[in-house]
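All protein chains but one are shown at their positions in the complex.
And now, chain A:
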Amino acid sequence: MEAIVNQLPIGLSIGAVLLLIALGLTFTFGQMGVINMAHGEFIMAGAYTAYLLQDWAGRQAVIVALPVAFGVAGLMGLVLERAAIRHFYGRPLDTLLLTWGVSLVLQQAARDLFGAPNVQVQAPSWLQGGIGILPYNRLFIMALAIGSVVAVWAYMSRTSQGRRMRAVMQNRQLAAVMGINTGRVDQRTFFIGSGLAGIAGVALTLIGPVGPALGTYYIVDAFLVVVAGGLGQLRGAVIAAVALGLLNSYAEFWTNASLAKVIVFVAIIAFLQVRPQGLFVLRSRALT
């Protein structure tokens, strides 16, 4: 019983990390329909940002890295969108191959820059310890995920930029003939979505080592979260991320890492058989 309870914060924090990654994907994948395989490498870039900032910020690097990693990963996303992805809109298969290639290049670049072995980021001393079974570092990740969800929700529903973004997602051609610069909205969407991956990367440094392949461990699960939650649906992503995180960590606890992955995939496949559209869907007269 105690072991089951102990596993809870682990599952929840994995869910929180998945949520942070999936939040970024709800922008680029859920709303723009771009399957960006390099999203995982933006996570890795965020994590290495925290690693590099240690020289300057010491043990507070993780905190300093949050905005910096958002900017770094965001800019990488922006450059990728401008330089390559925008030429492939409406061609998902080509985009997939293209971004996969970019992903491999970025991983190799990280190996050349930082070496193949994993590196460690020191957590701030005030994040060590915990209340009862809840370690502070995992609580911090959950708070970060909740904060990011609220920020994204507020941005989408309360700001003029968010409104413009939703307009473009709902009807791109109409948005263009209503005077909206859709190209600029795409850039902004990509910047924010990729930046959120950077923040997820910083969060990951709190619970494990940083390596060139860091992103690849999480990217598939994050795509599953977006699909299971319903494309572009914030609520769905939250529920699916927490569920997947818990399922992952308990399955791993009772069996082993490889079998856990099998269990998760089977569960997702079964779920999508019943609800292929995901947990939530956009519904209205105009879309039916």
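As a working rule, contacts are C-beta pairs under 8 Å (C-beta built on N, C-alpha and C of every residue); 3 or more make two chains touch, one makes a residue touch a chain; residues count from 1.
As a convention for this text, contacts and distances are computed from a predicted model.
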Item to check | Omitted chain (choose from "Regulatory protein", "Urea ABC transporter ATP-binding subunit UrtE", "Carboxymuconolactone decarboxylase-like domain-containing protein" or "SPW_0924 family protein") - UniProt protein name | outcome: "Urea ABC transporter ATP-binding subunit UrtE"
Checklist outcome for this item: Cross-chain touch to the chain not pictured, restricted to A:L93, A:I131 or A:V177, is A:V177
Checklist outcome for this item: Which of A:R59, A:R86, A:R111 or A:R166 touches the missing chain? It is A:R166
Item to check | chain A residues that touch the omitted chain in the full complex | outcome: 160, 163-164, 166-167, 170-171, 173-183, 282, 284-287
